[in-house]
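All protein chains of the complex are present and in place, except for one that has been dropped.
We call the chains A, B and C, going by the order they appear; numbering starts again at 1 in every chain.
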Amino acid sequence: MIITLKKGASKAELDMVLEKIKKLGYKPHISKGKEVTIIGMIGEYAEKYKDIFESMQIVEHVSVIQKAYKLASREFHKADTVIKITKNIEIGAKKIHVMAGPCAIENREIVFGLAKSLKASGATILRGGAFKPRSSPYTFQGLGEKGLKILKAAGEKYRMPIVSEVMTVEQVPLLEKYCDIVQIGARNIQNYDLLKAVGKQKKPVLLKRGMATTVKEFLLSAEYILSQGNYNVMLCERGIRTFEDSTRFTLDLNAVCVLKKLSHLPVVLDPSHGTGVREYVATMAKACVAAGADALVIEVHPKPEEAFSDGPQSLLPDQFDKMMKELALIAKAIGREI
Amino acid sequence: MIITLKKGASKAELDMVLEKIKKLGYKPHISKGKEVTIIGMIGEYAEKYKDIFESMQIVEHVSVIQKAYKLASREFHKADTVIKITKNIEIGAKKIHVMAGPCAIENREIVFGLAKSLKASGATILRGGAFKPRSSPYTFQGLGEKGLKILKAAGEKYRMPIVSEVMTVEQVPLLEKYCDIVQIGARNIQNYDLLKAVGKQKKPVLLKRGMATTVKEFLLSAEYILSQGNYNVMLCERGIRTFEDSTRFTLDLNAVCVLKKLSHLPVVLDPSHGTGVREYVATMAKACVAAGADALVIEVHPKPEEAFSDGPQSLLPDQFDKMMKELALIAKAIGREI
Amino acid sequence: MIITLKKGASKAELDMVLEKIKKLGYKPHISKGKEVTIIGMIGEYAEKYKDIFESMQIVEHVSVIQKAYKLASREFHKADTVIKITKNIEIGAKKIHVMAGPCAIENREIVFGLAKSLKASGATILRGGAFKPRSSPYTFQGLGEKGLKILKAAGEKYRMPIVSEVMTVEQVPLLEKYCDIVQIGARNIQNYDLLKAVGKQKKPVLLKRGMATTVKEFLLSAEYILSQGNYNVMLCERGIRTFEDSTRFTLDLNAVCVLKKLSHLPVVLDPSHGTGVREYVATMAKACVAAGADALVIEVHPKPEEAFSDGPQSLLPDQFDKMMKELALIAKAIGREI
Partner (left out) sequence: MIITLKKGASKAELDMVLEKIKKLGYKPHISKGKEVTIIGMIGEYAEKYKDIFESMQIVEHVSVIQKAYKLASREFHKADTVIKITKNIEIGAKKIHVMAGPCAIENREIVFGLAKSLKASGATILRGGAFKPRSSPYTFQGLGEKGLKILKAAGEKYRMPIVSEVMTVEQVPLLEKYCDIVQIGARNIQNYDLLKAVGKQKKPVLLKRGMATTVKEFLLSAEYILSQGNYNVMLCERGIRTFEDSTRFTLDLNAVCVLKKLSHLPVVLDPSHGTGVREYVATMAKACVAAGADALVIEVHPKPEEAFSDGPQSLLPDQFDKMMKELALIAKAIGREI
């Protein structure tokens, strides 16, 4: 947090500000210029005391942009950011895009079959996991590069850009090479080296909120990516962990409103993970569109009971098709399209 | 939970079941009939072991309806319940109703002014608090009966049924007398004597979920009311308490899907409390309609900065009017009206 | 929150303060005296802006005691409150008291048997529920007055004061008549009329924190009781609801530190509900004593598998006896006794 004092501040007035900063448990850094004295108040959460200093008569201005998220903030960039994925696909514009596909890439047949079907139903982006973060070391961990090749081939055949998750810094070049969008999963939301690494590559990033990440922390994680020069970050809410256990997570649609207010970045919603239950996905997808989602992530699998992971939350292709028709009506009702 | 054994179960087989029940920490109650042996497994959460017993070959049938919610369940009543408030107003039918008004009834002028305006904008039910649950004993606690008279007079003038909160068993007759719908607030979700008391009076009940109430507990609280003979209960989700602090609560729209699946009762949503922030209310109201709400509760105040309570989340009348127009489009998109 | 301006504040300076109050969404109430101007800033959570106003040069003093909890605060009463239950039993003094007994009073035999055994092991207060708040309307709801009579008789025989829960305003005289301590359960933490009613009777109150009640709200609920003239309130932490599901609740021992800092009232801990699992109770009881508990609540039952409620978390009498010996060592280590 940067505190700028008024011209002509006396020594006593400066000391009062410094003492307050110390009393709050922070360290002041003083920078005296010819005309203006600037004080840096360094430390986590310093910004929550902004009002205190703004209220001091000797203070000219308080700026928190150097502390919390800066590049991700609405103040930094007033207009909504629109991210160009391909010539025809932009996230954050009028059209709401749907990223659909299986949780994990299992084999060529399933992926190609799905791509054809999803494209016909209106999905514009193909998703699928080649590297899978699994809570147990003994479960299927993904096909790796082989999976990316399958996904890319299917995407090319059906003219759908593809998105897949990156789990480690070493995998970044591979994902950058094959994918049109690189996804950071919920479990890596505070894997700062990975955030920096995707910030240095060129492809747009789909950043998933962690299950216990506050909106502010979410934007700080986005800031890690932006700070490396990659401004094409999509913020994806996918359910938070609460006491409620009748759904796998609690999809936090309030967060869409908060993110849209605080940031200019596009907001994506994932009702598949956000509910964890197949029969709730389509209804919640409608709510997501109504709440202002710029894109949706939907898991689809032709035989969910045979899926390697997340079968219980995957839609069948015909359920997906029906959902898309319903979403189109909601999108139209709010002046958008899908 | 009631476990029915197959005909001809042997003593050894019966003992095996009894031992399992005891091992799980419950008390078995045996009822031997001429042909059939029935075992009651008594205790909280017994129903979660349903599958264990269903899987035993000697077990004919397991029924949990006597344990958890029974009357509130979709099994008990397959079709959606439609609650008739007045001749023209039904909650749970095609038309989505909006209950609007100030958080607290402050004076005649504000209530009448609001009623006129809200009615013109499309609200069909007038809400306002006469008895206010406040976390501090030193804040405004409501006008009491005087407030109810004001609300009723305004409702009559503008032909809007009225809803207000009851806080104690003693207040029940008063609320029953003046109101068309009696509201149980979130803080009283497990005030079981109050639940029983509103179960014995005749007016429909708007039951608000507690801030840490699971969906299952919510339905059990509804069951308390239903079990007394009052079947006209509306389930109102109004935000749950989570770690996220950028909104006052986290509005749990997933719960709409779960409630609709498990129960036949109408579901009402309160985006005013569910966000706690004025500028998020209209957007979330759209999401609520898309998620399948049968009614909405919206706080409106002509001068929120002067409201006795909950000013920060109250819409201005013109914001409400604009919201209603937008909601009408969403309602139409899902085959309903508002 | 009460803001006192410095003598000689100008109209412009007053206006600046008023504008800030309004901008924060609150309503200022101005009281101009001959020498001093006092501004009331009314509304929930006003106190969190205390620092802002304290930082204004024109402000002499900011006091929040009229807004949030006042009588419960450490500022109001610096020394630890010691509550006299009987001639020999004081809560909040050197000796840590243990309130033990069954969850529910089931019959005379069990209660008398337990009282004898618990007394011998070192428990000083006998607990048992006569009115039971149960999430399902179909489970055992308690013996009522008959149960209180049994508990009182057992308490008299073994010279142990008794504590039992009150659920409704109507029950208050009954509990006041039979019990030495009246308990408010977690589910009634914001049942304000009940809080006021126990505030008007004479017996000390054991107030249990709700499962989603913040420490601040907990103290505000205590304030409801204190504000009616009953200053003998014990604050009982009994586990909060979190995402963790390997225990029934998460016992929040941090809260002991916070309560002791903010308030002068004795702090009681309930590791039986706070874990919900028998084999964790004794270990957590040790942690409770080390954390500074002034008393413990422990559920004991001779045959937990036959208990009407909460069997899985009840200790056996011999487990209780062993625990008491261990607790004595911990108590001694921190300069107390048990």
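One rule holds for everything that comes next: contacts are C-beta pairs under 8 Å (C-beta built on N, C-alpha and C of every residue); 3 or more make two chains touch, one makes a residue touch a chain.
Bear in mind that the values here come from a model prediction, so they are computed numbers and not experimental data.
Touch with the chain that is not drawn comes from one residue among C:Ile240, C:Ala295 or C:Leu315, which is C:Ile240.
Remark: the omitted chain is touched by one listed residue; of A:Glu13, A:Asp180, A:Glu223 or A:Asp252 this is A:Glu223. Screening A:His77, A:Lys95, A:Arg134 or A:Lys322 against the full complex identifies A:Arg134 as the residue touching the chain left out.
Contact with the chain that does not appear here is found for just one residue of C:Ser63, C:Thr81, C:Asn107 or C:Thr250, C:Thr250. Against the chain not shown here, subunit B presents residues 20, 49, 51-53, 55-57, 212, 241-243, 245. Although one chain is not displayed, its contacts with subunit A can still be listed: residues 22, 25-27, 42-44, 66-70, 133-139, 167-170, 187-188, 190-193, 196, 210-212, 217, 220-221, 223-224, 227, 241, 304-306, 309, 311-312. If you put the missing chain back, the residues of subunit C touching it would be 212, 214-216, 240, 242-247, 250-258, 261, 274-275, 277, 279-280, 283-284, 286-292, 326, 329-330, 332-334.
Just so it is clear, only the chains that are shown with their structure count from here on.
Chain nearest the geometric middle of the protein is B, using mean C-alpha positions. Spacing of subunit A relative to subunit B, judged by their CA centroids, is 33 angstrom. For the pair subunit B and subunit C, the distance between mean C-alpha positions equals 29 Å. Shared interface positions of subunit A, defined as residues touching 2 or more other chains, are 212, 242-243, 245.
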